[in-house]
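What follows is a single structure, written as structure tokens, with notes after it.
Excluded from the complex is one protein chain; the other protein chains are retained at their positions.
Up next, chain A:
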Amino acid sequence: MAKIHVSTTVNGDAVEFLCNPGETLLDILRNDLQLTGTKEGCGSGDCGACSITVDDRLVCSCLVLAVEAEGKAIGTIEGVADKDQLNVIQQKFLEHAALQCGICTPGLIVSVQALLKENPEPTEEEARYYLAGNLCRCTGYDKIIRAVLDAAETMRGAA
């Protein structure tokens, strides 16, 4: 079966790859582009570990075909920090110890970034609903939510 050539942008950089028509964007990111920050939990759209943005829209990369990336702007966890400088959200996750094993963390941070872009001042309830598609087996969510609300406040202060 002929591979399809795809030209796209990942975290602002032009990227090209070859893929099979049925391959997911998650698999291409991890296996071909070596961007392994995006995680696979369920592979079926339930856990949010694979969260990325496509043209600024938060999606599960396990439910996107790699060919659909043609001409789009993809955002992954690798694009969140400014080189060695952690983003505020990442910093707040560390300060609040909002992670244990860490497998949910990249997906959560990408989702939180999307949340705060849409709604810079979320209530706790709004934050919990928005992030309901990001499952965490370790933390019990409380520290995550505290980190999110603190990050939101810090970002508002800086703006």
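A few remarks follow.
Keep in mind that, in the parts below, a residue touches a chain if its C-beta (ideal position, glycine included) is under 8 Å from a C-beta of that chain, and two chains touch if they have at least 3 such contacts; residues count from 1.
Everything below uses one rule, namely that contacts and distances are computed from a predicted model.
Set against the options "ABC transporter ATP-binding protein", "Carbon-monoxide dehydrogenase medium chain", "Ferredoxin" or "3-isopropylmalate dehydratase large subunit", the UniProt name belonging to the omitted chain is "Carbon-monoxide dehydrogenase medium chain". Of the listed residues A:L29, A:C60 or A:I145, the one in contact with the hidden chain in the full complex is A:C60.
For chain A, the residues touching the chain absent from view are 1, 4, 20-22, 24, 43-45, 48, 51, 54, 57-60, 62-65, 67-68, 111, 114-115, 129-134.
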